[in-house]
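Structure first, commentary second.
Only one protein chain is missing from this complex, and each of the others stays in its spot.
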Amino acid sequence: MTLTATGAAITLSGCGKTFADGTRALEPLDLSIPAGETLVLLGPSGCGKTTLLRIIAGLESPDAGGHIAFDGADVTTLPIEKRNVGMVFQSYALFPNMSVIDNVAYGLRVRGVAKAERLRQAHAVLEMMRIDTLAERRITQLSGGQRQRVALARALAVRPRVILLDEPLTALDAALREHLRAEIDSLLRRLAITAIYVTHDQAEALALGDRIVVMRQGAIAQVGTPREVYFQPQNDFVATFVGITNRLAGSLKAGHFASAAGSLPFAGADKAEATLLFRPEAASLCAPEETGLVFQVEQVQFQGARQRVVLAGADGTRVVVEAPAEQLVAAGAAMGLRLDPSRLSLV
Amino acid sequence: MSPRSMSPHRLTFALQLLVTLVVAAFLLVPAGASILAGFTANYFRGLSSGLTLDWVKEVLKLYSDTIGFSIALALGTLAVTLVLGVPAAWALVRRPGRMARLVEEVVTLPVAIPGLALALALIIAYGGFREFRMSPLFILVGHVLYTLPFMLRSVMAVLAAVDVRTLEEGAASLGASPLQRFFHVVVPNAKGGILAGALMVVTLSIGEFNLTWMLHTPLTKTLPVGLADSYASMRLEIASAYTLVFFVMIVPLLVAIQMFGLERPLKTRAQTPTKANRGPPLIAGEQP
Partner (left out) sequence: MTSADRLARLFLLPLFLFVAAFFVLPLVRLVAVAGGGPNGAMEYLAILTNPRHLQTLISTLLLSAAVTFATLAIGTVVALFLARNSFPGRALLVSLLTLPLAFPGVVVGFMIILLAGRQGLLGNATQALGLGKWVFAYSMGGLFAGYVYFSLPRVLVTLMAAVDKLDPNLEEAARSLGASRLHVMRDVTLPGIAPALIASGAIAFATAVGAFGTAFTLATRIDVLAMTIYTEFTLNANFATASALSLALGLITWGVLALTRSLSGSGVAAAG
């Protein structure tokens, strides 16, 4: 199966969505997705990520003034069936009245491809996904993981310009999810196809995305690489959503961040109120005199290879860090905190 | 619940059993008697007069035209309800809103209004068009009016239960046009509802009397119209044999509907509790 890199670059400008009942699902937004990129739309339910995906697909049209272009050509008024996209639905939307092979060949059938040829192509896609043995099965005879693969094969069989995945793994159990995530990741990279992937699971987003769009209440909260989003969230919402646990309140003055626990160098304009965000793994413990930040050890939880240390600052602020198991940490002792400057974020 | 636990309970059990047996007798004995009478040489003298097929033969000779007409009418009604109903059911399910509710309400209204009133309205509006009034089409219109809601509801219930919208979106994402989606995805997945609706339509059309009695002409007599004739003017054995013929036609349909009825509510209820409970059960609504 040769699926050449036919990915389209996608540009959205001023795309908002207000539903008939007046609910604002999406604030007007701009977004551009280069050809071949895997973009993840991440956010809690109701944040507008699925609406955004459906606008790109052509299942919803944006409010007046919004425009979508594939490779520079405006497709705003084109219905989904004319956009040549591949879509994997959360419920898979496999046709129960057709066998696996007929499902996969369906897109070619409505394109008028002759029967022998479309079956050949469909088998080739199934082979690529290593599920050719399922070809004659009914949809009801498939397991969840098999359905997921068939749905993906069906979307790819039409050689789409962009593949859209709407929470494709949500219906599966955790172990299978992990496995299929890796499979989808390597497939998308191999095909170099433009992909837009909607999920509410940050682990999935971090593993799959070239870039992540974090969304909140119909608007974009942050766009960035997985590393940027993970270590340098631009606001409190993103920080909370990607699971940052530690917050230090203080101020920024003359290139130093100062808090009740001490201070450390930090580049940036002066700010009277600032919060330093960091993850447990961005910090390490050291002797108090080696750093400007000093805490008292409140609790130590041994976890095998590592230990989890809860620290309290002078004003009672708690932070959680991880330390190697062999490091000696005693409750009640004073400890210094060293932070990796590349994995800090100030909001 | 063991019926033997205590004596007041045993009394309740016995009373319930008695009522059930009386009800069974009330419903089944006359039907049995009618079947027997159709085969008995002389019903007033009883079985001792001997069994015969003469009455059935007589009925087939006298009334075969009504039997044929009823079957043709039922099939014609089915064809029209399929063409009118299945596409419309899809259109109504697509956009559940106040408009769809209103349309559904108006379209299902004929079920709630006695056939006699409907027939009267049709005659007053169209009785003047002689050719139409005299043709089988006139009865066909009445039967379609009356059975269409059953087809609509049956198909709509299934479409709502299988979440046909997502399937359609799936087909659209693969490039299928709206018409292709309707024939490739909607119709095949509504098959259960279409079949159940078709059984209802045929059963109701074959048994319909209220409308048909008012709408029929001497040349467009249906089986129930013939039955009413025979009840009024023929000897009991012929009326019974005629009823027997009717049973032979209708009972297989009823059994088929029962088999559907036992299966379907389970499925639809499990998936969409609100939609499945909408309105009275499918078969409710026809009038004696």
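Each chain gets a letter, A and B, in the order it is written, and its residues are counted from 1.
Following the convention adopted for this analysis, contacts are C-beta pairs under 8 Å (C-beta built on N, C-alpha and C of every residue); 3 or more make two chains touch, one makes a residue touch a chain.
Not measured: the values here are computed from a predicted model.
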Absent-chain contact - pick from B:Ile113, B:Met134 or B:Leu219: B:Ile113
Sole contact to the chain not displayed, among B:Phe39, B:Phe246 or B:Phe260: B:Phe246
Contact footprint on subunit B, counting only the chain that is left out: 1, 3, 8-9, 12-13, 15-17, 19-20, 23-24, 26-31, 33-34, 37, 43-44, 83-85, 87-88, 90-92, 94-95, 103, 106-107, 109-110, 112-118, 120-122, 124-126, 141, 144-145, 148, 168, 172, 177-179, 181-182, 203-204, 207-210, 213, 224, 227-228, 231-232, 236, 239-240, 243, 246, 250-251, 253-255, 257-258, 261, 265, 274, 277-281, 283-288
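We take it that only the chains that are shown with their structure count from here on.
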Where subunit A and subunit B are represented by their mean Cα positions, the distance between them in whole Å: 54
Touching residues on subunit B, where the partner in the complex is subunit A: 162-163, 166-167, 169-177, 180, 184-185, 188-189, 191
Touching residues on subunit A, where the partner in the complex is subunit B: 57, 59, 79-82, 84-87, 89, 91-98, 106-107, 110-111, 154-155, 158, 164
